[in-house]
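Please find one structure pasted underneath; my questions will follow.
Note that this complex is displayed minus one protein chain, with the remaining chains in position.
Take a look at subunit A:
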Amino acid sequence: MTPNGSAIVAEGLRKQYRQTRALDGFDLTVREGAVCGLLGPNGAGKTTAVRILSTLLEFDGGRAEVAGFDVVRQAAEVRYRIGVTGQSPAVDEILSGRQNLEMFGRLYHLGGTEARRRADALLERFGLADTGGKSVKHYSGGMRRRLDLAAGLIMAPQVLFLDEPTTGLDPRGRIEVWEAIRSLVEGGTTVLLTTQYLEEVDRLADQVAVIENGRVIAEGPPERLKSMIGGDQLDVVVADGGELAAATAIVARVCGAEPDVGHDTRRVSAPVRHRVATLTEAVRALDDAGVAVEDIALRRPTLDEVFMRLTGHRAEQEESA
């Protein structure tokens, strides 16, 4: 559809608010049909990037194309091809779900009949057909988010921006929204998803960009990012929390790296270079020291660990699961 097969191209985007530099040379390319997770802590510039790419915000430097159109000079073209779901559901509370979708359809200049037809189709698709006549204020959180997603899909957009689509939802609502997003991707829509939840990226994204201080510091498929930080992790869970210190010392020596220690989980983790040799040596050393081990295993790193290595701090302030 676009000449170079990229649905989103951002080059050197800069945006300055009074004192803070929100974006500082932000580069990102998302190929058509991909789900790109934009991952970063609060204040890293995620929302600013999404607002610029969805034509909502002027910026100070760089350029951006969405669906092959310049976001500044061809804003109307871009707006016809994108859907946006922000951090809070952007729907009218008094109108019914159906009336909301119909209103947005009219604002896309579809005319009343077509707007109604699409509203009904979307309500059906998002499991809101039965409640379509009710005022949105009687909807649950998950239902609102689904309606909000539906509103972003009236024009079957080429590119969908989802800014923290599940923040503040309970686990059930989160799963509902994830399912809705997955079904969209099957339809070929390109998705740019910002999130603080690594689990969300792990489940949905096939491309990840880690953003910090207004620029992308790492980018690639999740698997590649995971191998970037040194391949597999060694996990040791000790039977007795009192032996955690001893186990930590052994793991540090065997792996040659500072391990991550979870006191609640009695778990010691560190990256390993020589998979089997390290594992064998760790088992032997722990055995020699008389440390009772409940579990020991090699595993792929999580995105959380990738994030820690890249930025030096955790992405999530709160527990996501």
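In the analysis below, contacts are C-beta pairs under 8 Å (C-beta built on N, C-alpha and C of every residue); 3 or more make two chains touch, one makes a residue touch a chain; residues count from 1.
In this section, contacts and distances are computed from a predicted model.
Engineer: Write down which listed name, "Cell division protein FtsW", "Transport permease protein", "Alpha/beta fold hydrolase" or "ABC transmembrane type-1 domain-containing protein", is the UniProt protein name of the chain that is not shown.
Structural biologist: "Transport permease protein"
Engineer: Among A:M103, A:A129, A:I175 or A:V237, choose the residue that contacts the chain missing from this document, as touch is defined above.
Structural biologist: Only one of A:M103, A:A129, A:I175 or A:V237 touches the chain omitted from view, namely A:M103.
Engineer: Looking at A:E11, A:E77 or A:D206, which residue reaches the missing chain?
Structural biologist: The one listed residue touching the chain not shown is A:E77.
Engineer: Of A:S54, A:T248 or A:T311, which sits in contact with the chain we cannot see?
Structural biologist: A:S54
Engineer: If the hidden chain were put back, which of A:D27, A:D70 or A:E114 would touch it?
Structural biologist: Among A:D27, A:D70 or A:E114, only A:E114 touches the chain that is not shown.
Engineer: I need the residue numbers on subunit A that touch the omitted chain, in ascending order.
Structural biologist: Contact residues on subunit A toward the absent chain are 1, 17, 51, 54-58, 67, 76-77, 79-82, 84, 86-96, 99, 103-104, 106-111, 113-114, 117-119, 121-122, 125, 135, 151, 153-158, 183-184, 186-189.
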